[in-house]
Every structure is written in C-alpha cells, then in structure tokens.
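As you look at this complex, bear in mind that one protein chain is not there, while each of the others sits in place.
Letters A and B mark the chains in the order given here, with residues in each chain numbered from 1 onward.
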Amino acid sequence: MRIKKIIALFAVLALFASACGDDDDAGTTEATTATTAAPVTTEAGGTTEATTATTAAPGTTAAPGTTAAPAESGGTLRVTRFESFDGWVMDSAAAYVSYNTHQAVMEPLIRFAADGYGFDPGLAETWVYDPDALTITFTLFEGAAFSNGDPVAAEDVAFSLDVWNAGPNFGGSWDSIVAITGEGREIVMELAYPDNTILPVLSGSISGIMPKDFAGMTEDEFYNSPIGAGPFMVDEWSIGGRIVLKKNPNYHREGRPYVDEVILDVVTDQTENQILFESGDTHVVEYLPANVAGQYDPTEVYVCAIHSLEHLGMNVLRPPFDDPFLRKAVAYAVDYEAVNAGLGGYYGPPSGVLSPNIYNWAPPSEPYFRRDLDKAREMLAQSAYPDGVQVEINYDSGNGVDALIAQVLQANLAEIGVDLTLTGLETGAFLDRAFTVDADMTIWNYGAISPGIHDPIIWLAATEWLFSGWETDTLWDLFFAYAEAATDAEMQAIATEVQDLSFNEAHAIGIGEGSYLHAVSQTLTGFESAPWGLYYYDTIAISG
Amino acid sequence: MTDPTALPLDLSAADSQGPLDDRKFWQRLPVKVWVGLAIVLIYVLIAVFAPLLAPHDPLAIDPANKLASPTGDHLLGTDELGRDVLSRLLYAARVDLPIGFLGALMPMVLGTILGALAGFYGRWTDTLVMRTADVVQAFPAYILVIVLVFALGQGAKSILVAFTVLAWVVYARIIRGEVLRIRDLDYVHAARVAGLGRLRILRAHVLPNAINQTLIYLPSDIVFATLALAAFSFLGLGIPPPTPEWGAMIAEGQPFIRTNWWLATIPGLIIVVFGLGVSLIGEGFEERLHG
Partner (left out) sequence: MGRFGFVAKRLLQTIPMLFGIVLVVFMVLQVTPGDPARQVAGLRASEAELEEVREKLGLNDSVVVQYGRYVKNVLQGDLGYSYKSRKPVAEIIAPRIVITSWLLVGGVLLTLVISIPLGVLAALRKDRPTDHIIRGLGLVGLSMPSFWTGVILLLLVALRFDFFPPGGFGESTYDHFRSIILPSLTLAIASAPFIIRGLRAEMISVMESDYISTARSLGVSGGRLVRRFVLRNAAGPGITLVALEIGYLLFGAVVIETTFALPGVGQGIVLAARARDLPTVQGYTLLFALVVMAVYLLADIIMAILDPRVEIEA
C-alpha cells in the first residue's frame, strides 16, 4: 500500500500541466553523507555539491531583483495567472498556482530554498535530521502562531499529519513518520526508518500546517475559510476568480510579509495578461507560456533555472508502440531543434527524461536522442511497420506549448511515414485519458516541486513512465535504493540508470527542456523563484 | 437564437407568403443580392482553387522562420510555427465555408422534416415536436454546447451536431405553419382523395411556398454558424490544429497582436466580408419578399 500511496501522492503533484515532482533536497544529503555528527540545521546546507553535479545550464538568471532586502513595505501585490485555483484541500490541488497560494496561508514547517537545492526556515527556525536516531527535531520560531492568535504546537502538527495521511492522493508521503511529540517550541518527529525524502515532503505545500481540529470548524467549513500560520490570511477567495490575501498580523517573522495584501486573479487570455502587466495593473504574471514570453520586455521576464521538461510517452501496452524499433524510429525522427524553436528560445533539446538542474541529476551514459532521419528510417525498416503507421497523439489543448509541439511532431513524423492524428482535449479530459494510458502517444510537461532527482523519478513512476504504460517496479526499486544511498555518486548513478532506460527503450522520452517563466514587474524586489517556478509572496516588496 | 420568427407572434406573418414565379423572382432581385452572390462566389472559388492559389503548403512548418513579417515570399508573413499565413487563410476557406453552409443546411433539413411531421400527423407528434422546440428555444443552448464540447472534445462533428440540434426550430415552425395552412385547402384535399402521398403534397405544395421564408433565414444562419465556429475556436473548442481555420487563426494570432497585428486582424476581416456577402443575399431576398 505504501508504494501505491506514494505514487498517488506524487501523481497529483504534477498534475495540471504544471509540473510536478516531489521532494528531496539538499539537506538530506548532508545528513546522509555527514552521517552522525553535526546534523544539518538551518537553511540550505550542502548545496554546493549539488551544483557541481548538475551539468546543464544552471543559473537562475532572474531578471528583476533577486535577493536584496526590501526597504519599503506595504501596498498590494497583484498577481495574475492563466490557471484556476484548486481550492484549499492541499491533497487534491494539482496546479502550481495553487501551491503558491497554499504555502502563503498554511505555511509548512520548512520552506524549499529559492536556489532549489536546500531549505529555508518556515514555521520552524531550525531543524535537525538525525538518521541514526531516526528523529527530526524542529524548533519553531518564537511567536509562531495561527492567524486566529493560537500558538502553533506539536498537537497541531500531529493533527495536520493525520489530515495529510488521509489524503487519497499524497497520503503515503509521510509514512515514515510514526509519532510527533514535543513541547513549547520544540517538535520531534520520530521516523520508522531513515527517509531521505521526508524533509523535502515537509517543505512542500502539501505539508501545510493546520490548526488542531480545524480550529473548531468542520472540515468543509475549514476549507471554505482556512486558517494557517503563514504570512497571509484569506480575506476572500473563489475557485476561478479573485483571491484576496491579507497580511497576517500574528506572523512570527519580524517585518514580514512586506506587502499588506496580495490579490490573485485568473486571466486566461494572453493579450489581456500582457496589457494588464504593461499598464502596471498587475505585478506578476505567473507561469508564462514559453511561446508568448517573447511578447514581454525581456528584462521583465523572470527565467527560472532550466528545469521544465516536455516529454513524449508511447503506449507500449499495445501495437504499434509495443515495437521498440518503431519507438526509436520516432525518437530519431523528431526535430528537437524545431520543437524548441517554436518555444521562443526558452527551450533547448533534451538531455534526458529527467528534469535537469536538480540535486543529483545526471545525464544518460550516452548522448541522448537527436534528429537522425537515416537512423530513423533504419529503425523503421526493422520494425513491423516499414511502410509507416497511423497513430493518435493526445495532448492538453489548454496548453498552447503542447499544442505547438504536437503540430511539429506531426510534421516531423510524416517524413518517415508515421501519420499522427492530433487529439487535443481540455485538461481534465486529457488527464483521464493519459492516466488510463488510452492513447498511442501522449505529450505533456513536468517539473519537480523540490530539489532532488528522486522527485522526477517518482513522478515517472506515478505516471507509468509518463503515460506509456511501462512497468514501474524497476523505478520503485531505484527510488528506494536512492532513499538508502550513502553517497552522491550512488544517487547520480541511479539517475543515469533511469536516463539510460529511457534512451534504450524509448518508451518515454524527453523532447525538450527549458525554463519556467514569470513576468515580474521591475517595481518588485525580493522575487525569487525555485527552478520549478514556485515562490513565496512574503519575500516580495513593492518599490515606487 | 435570435430569429424574430422564433416568436409565436410572428408566425402569422411567416405563414402568409404565396408562391412566387421562379423566373420573376430572380429577375427582380435587388442589386445587393448580386453583390452578395459575387462575394460568396469569390469565397467559394478560393475554397475550390486554394491548392492552385496558395503559394505554400499551409501545413509546412519552419519554426526557424516563425512570426516573420510580410515579405515577397510570404505576402502575409508567417505564423507561430513558420507556416505561410496567406496559404493558411486560403485553405481555411475549405473548412469555414463547408461548416458555415452545412451548419445552416443541416438544421434546415431537420427542421423541414420535423415541421412536416408535426403538420401532417398532428396530435401527439405535433405536441412532441413543438414542445421540444419550446424547450430548445428556452434553453441557452450554446452554453450547453460549450459545456459538452469541453467534456467531449473539439471537432467539426460536434460543432455541426450542435448547430443542427439548436437551429432547426425556426424551419420546423415555417414548414409546420405552411402545412397547416394548406392542409385544408380544397385542392390539397382533392389531391389526397386522389391518392397523392404526403411526400408528394409536401414536394408539390408545401415546399415551394415555404422556400421563400427559408431563404430569408438560411443566410443569417450561415453567418451565425460561421461566427459561432470562430467563437468556439477562440475558446479552444473549434477545429483541431493544424488544420487552418479563420477563427482559430485569430485566436492563435491574438497573443502576437502588438508585434504582428495582421495575424489576428486579417482573418477577422475575412470573416466580416464573408458574413457581409451572405447577409446581403439574405437581406435582398427579404426585401424582395416583404417589399
């Protein structure tokens, strides 16, 4: 059951076209490598190793104000996004935009650092993971309290854990935690076994801390007017409309949040978003589609470290893609440069099937697929379909980038006689088909939500290798091996093994990798986004 | 929809047109009908000869040359995937025109059949057809279509089905009215006594009379079908890519309207001119019939 739960867990994470992932992170590695002794505390430890591990272009180039302590405070931060908010049930939320909002209200114990390699304090000021003692000890900030004034205590965390565990989607993620105790500012989690993934899970928005017994409300009442200990509290919200967050007067960190109010609007039309942004009516447009980002002033486009992975899954459960030669013919026929030229220069050819720029990422042992029509035809000749074949490709029609990619693939594959029928479905319908492995081919995009290559790996398992129907036992074995691995080299070898499987079998392949993008007004300081695009509202200040 | 005939009150007027002599009818058509016909003819020719007229393959992508400004090679520039915009506009006529025409003709056929059934058979058939018509009319059917197409997937088929299900009512009312009007006339009665079948009566007596009314509504339905197709495409519910379609081209070009304004503007203008041509025909007919 555990595996299933975990799958479920991670599955939803990535859901809506955003990306997904789970967690891991730098903190854990230190713990494992350092073994005993000096347990890692505080923010983002041991990230350097991680950086060396990643070859692919790191560098969060961030146009507008990274870092910098904001001088001013006050004002209203206005954000628009293309996607709807999912509501406050953390377990079932699937869109990145929902995670951004959840963590601002129901803040987790720790945060993932913006550099994507470690952790920052959340409700807890320090934390110590001791794999030998099988404990994680958190020390809460002085004055950490819910927006109704009640202080955060161990019982609240224990209650939250029960709620998390009951979630049908992510419920298994906290399996290693067997008990939560503590007094005053100290909270101790006892683990059943060493778990390299638990800190990352706890830094995700799915681990938001709720008040015990929903602060006296029923579950439905609570999710209609949620309370957390984060920097903001909910003033007004609706599912596809406006969300207004007000500064939490009880927030424990001095001076935070810098703005008094955050207003989040759903604007599905690109032109409208752009005009609102240029006229100064919105400060941030979240998750800009790469194909339209070129319409914005480049100095106002926040380019996250390359991490977003566009992928193609081929259904191995039935003909024709049960034929490995046909899959390889496809993999060599795709014009990766053309795919990525359609994406405004924010994408490049893939280096594998795992989202890059993440802790312990490693490339395949051989160079990944590139266009080679001769080789493609050779593979096709060896397949059962030397004269070509007609297949269907399923994509999310609400995702402009994927719609473009589908059209490029159609043109590419026509050159080797593989005739693609495009089926664009609305997100919900698309996911139904994808998760039931119902189409011949499926394209989508994913990213992690926390640093660590096991995060993409678990996502591949949750999606049955990105909707190809490929067996996942191997992946799970690799995942658990990763959790127990002692060194970075070991973990990177696991990443390479996954990449090689993708290259050798071509059931699920990367077809492009690029950056998540936000339009960020130059009037903002302190905007910092993780490679997967998530950021915290409370670090942002508006100047001028 | 918006047809004034939908109102029961207007039906008396709709029923009262007598047959017109075919030759005289065409001879006395106003100029605007001819202008409209000329416009529509040009569009039809474009659709038919698109492969000869188009300078490029409308589906040939060239991402390296995307969003190019107009040049000698690409008179209207290229789109997001480097495809020739002019060629796509020309080929799109092969999608929009048939859907526009079929989207109006199919409801007409369905409406004619149902109207005739209701008129000839009366009783529960009549009740069933006309009450269904009431519900269809009372329902914000296009909203329902949006919902269903979102759930079921985009495509020409669902759109045409939707148009047919929604727009037949007007035609059914016209035909039914006409049937009721002549059913009791002496010569029809005589014809029936003489053993002429209902189909025959329908063809010989009902349809010629009803055709005039129908001719007025058909053009506005064609315009409406074309516009609705464009709107569905805008909402992402239209013809799936990469098939060129005017509404989808507007939607695709819209994000780039500040840098490549022609991408979204020109397909819009093309729809407007087509709609104008069709509307001129409709209005001309109407003038001719109602004076």
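To be clear about the criterion, a residue touches a chain if its C-beta (ideal position, glycine included) is under 8 Å from a C-beta of that chain, and two chains touch if they have at least 3 such contacts.
Here the structure is a predicted model, which means the values were calculated and not measured.
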{"item": "Omitted-chain contact residue, chosen from A:Ser238, A:Ser365 or A:Thr487", "value": "A:Ser238"}
{"item": "Absent-chain contact - pick from A:Val79, A:Ala462 or A:Leu517", "value": "A:Ala462"}
{"item": "For chain A, residues in touch with the removed chain", "value": "4, 7-9, 11-12, 15, 80, 84-89, 91-94, 167-169, 220, 223-224, 238-242, 265-269, 271-273, 275-276, 279, 281, 398, 426-429, 431-432, 435, 462"}
{"item": "Touching residues on chain B - with respect to the absent chain", "value": "1-4, 6-7, 9, 134-135, 138-144, 146-148, 150-152, 220, 223, 227, 230-231, 234-235, 247, 250-251, 254, 257-258, 261, 264-265, 268, 271-276, 278-280, 283, 290"}
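Assume only the chains that are shown with their structure count from here on.
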{"item": "Chain B residues within the chain A interface of the complex", "value": "59-61, 63-64, 66, 80-81, 150-154, 236, 240-242, 254-259"}
{"item": "In the complex with chain B, residue positions of chain A that touch it", "value": "269-271, 274, 291-292, 295, 337-339, 341-342, 397-398, 400, 403-404, 406-408, 410-411, 422-426, 429"}
